[in-house]
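Reviewing the structure listed below.
One protein chain omitted, others in place.
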Amino acid sequence: MKENTVLEVRDLSMHFGGLYAVDKANLSVKKDEITALIGPNGAGKTTFFNCVTGLYTPTTGKIFITPQGKKREEIDSLKPHKITNKGIARTFQNIRLFQNMTALENVMAGRHRLLKAGILHAILRDKKTKEEEEKVVHDSYEILEKIGLTKYINELAKNLPYGAQRRLEIARALATDPFILLLDEPAAGMNPNETRELDNLILRLKEDEKLSILLIEHDMSLVMRISDRIYVMDYGKIIAEGKPEQIRHDPLVIKAYLGENYNV
Amino acid sequence: MKFSYFIELFLSGLTKGSIYALLSLGYTMVYGIIQLINFAHGEIYMIGAFTALIITTILAYTGMNALAIAFLAIFLAILYSAGYAVTMERIAYKPLRNSTRLSALISAIGMSIFLQNYVRLLQTSDFLRFPPLIPEFGFMRYVEHIFTSTQLVIFVSTCVIMIILTIFIKFSKTGKAMRAVAQDRVMAMLSGININRIISVTFIFGSVTAAVGGILISSYNAQINFNIGFMAGIKAFVAAVLGGIGSIPGAVLGSFVLGWTESFGTGYISSDYEDVFAFLFLILILIFKPEGLLGRSTKQKV
Partner (left out) sequence: MFSIKNMTKAFFISLWIMILTFPLAVIKVNTIDKTVNWRWFNLIYIGIITFITAFLWDYFLKRNKEDNDRKKKSFLNIIADKKKYFNRPEFKTLFYGALFVVIMVFPFVSGLYQINVMTTALIYVMLGLGLNIVVGLGGLLNLGYVAFYAVGAYSYALLNKHFGINFWIALPIGALFSMLFGLIIGFPVLRLRGDYLAIVTLAFGEIVRIVLENWNEFSFGPSGISGIPRPGLFGLKMNLMQNSILIYFIMIVLTAITVFVVNRLENSRLGRTWVAMREDEIACQTMGINVTKAKLTAFALGALWAGLAGVMFAAKTTFINPASFTIWESIIILCIVVLGGMGSILGVIIASFILIILPESLRFFSDYRMLVFGAILVVMMIFRPGGIINAKRKVYQYKGKKD
């Protein structure tokens, strides 16, 4: 069981002054599984993501990853771009696309780490660079195809419909060629139809791309449908962990979501 | 070094700091509310001084009492500065409230260049003599060689304005609304605060203190010119950043620190590099403590 773990977070804490946004959280993501992190608003889920991806330096705690066929390594205290280069990609809760770039360019920017061309290559545009550029267009197009966004390739990201923007974020994250994908509320603001499509997309990513996915989501039906395991966070602490059906009936979880006096 | 020289430098730094404080308040308040470096703030200070000069000169012909002239000139200069500030905000900043910070900053730079050249073309590019508006006090006779009456007035008025402003922002309804807008503009709007009015009020406060500063420093230096506002404005901004932009006590502290840095730097090292000291100080602060002396360290929201 242990060797299946691709991401392991141990006793992670993030303090802002007196506020314990994340408090000794333990979590692990297993290979080829969809793990969900749920909890009420302000529970510290996004902060948790920011710590894992290096945007915040955690106050204490350790984060380990185990890439396929490689040894386990520690990634806390690395810079964000270094962590991405280790194979962790993420999306953002409040969409952070490159608004004035086209959809294709967004994905191409995501491809950055897999390309080599430097200043001189860019200026001289030798054969190798040309080929690399052609390949990145090609690959990016394929990623967009997978996500179903090909009709928007040359549209500026800011002009895309909301649902498409959310999906473009996923496409851009995929472009970095990760083995762990962190999705921060991918269904936020989507209508039921779009959510349904998202379901399929995430499941497909898990099956076809062999991705291990950790997602934050408020849409419980989505979480229950697709997750293999669920962690529940409240006031920065992980208060429960288990399979969807266990979580559904966990009294602690119900209390955290609905308050003391709610009877199921 | 001689102790009296030290005292002299200390006092001149105090005067400089007071003026920077009057100016940097406007920067810090505007920044706190709309996150804009109001580049044209120094121009408001210059326009205040120019207006005061024009009014005193004209009134001098009517043979009015000198004290009455001074009061009238200061009053009108403040009024006009406030008018300019509010108009400027309406024209150059309000339409850009939802665009990027870079756009708003460029617009502010444009406004600053426009106002400077507006005064240059309609008035003059030469230095003009500025009449002494502040009388010599008899009781200052013994210390006059190191601390003049004008310097005293500058220091005292800075303190008074600061105290009034702090009390206003802490306790008045408008002051509370200002703080609310600074915290969260949308939320403030939803709870019924008239954002436009609050922003105007902020600009008015900033311009009033700037105009007072402009008049005081001009009567201290005894001359003015169309571009006095530019350098002073940048220095005041430096002071605001030093203290932690957005914080009023920070702006005051930063101003005095800057004033002393310049005054001791020119006194003990070299007078040619006065501005260099201020700028180097700014760069060092921003590199090592970007939130300023009294600013709170804020994590950028992701």
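Per-chain residue numbering starts at 1, and chain names A and B are given in the order in which the chains are listed.
Assume contacts are C-beta pairs under 8 Å (C-beta built on N, C-alpha and C of every residue); 3 or more make two chains touch, one makes a residue touch a chain.
Please read all numbers here as calculations on a predicted model, not as lab measurements.
Only one residue in the set B:21, B:44, B:74 or B:128 touches the chain that does not appear here, and it is B:128.
Note on the undisplayed chain: of the listed residues B:19, B:33, B:78 or B:104, the one touching it is B:104. From the options A:23, A:76, A:105 or A:234, the residue with contact to the chain not on display is A:105. Summarising the interface, chain A meets the missing chain with residues 53-55, 79-81, 84-85, 89-90, 92, 96-102, 104-105, 108-110, 112-113, 115, 117-119, 121-123, 125, 129, 132-134, 136-138, 141, 150, 153-154, 156, 159, 172-173, 175-176. Mapped onto chain B, contacts with the missing chain fall at residues 37, 47, 50-51, 53-55, 57-58, 61, 76, 80, 83-84, 87, 91-92, 95-96, 99, 101-107, 109-119, 121-124, 128-131, 234, 237-238, 241, 270, 272-273, 275-276, 279-280, 282-283, 286-287, 290, 300, 302.
Everything below uses one rule, namely that only the chains that are shown with their structure count from here on.
Centre-to-centre spacing of chain A and chain B amounts to 47 Å, using the average Cα coordinate of each chain.
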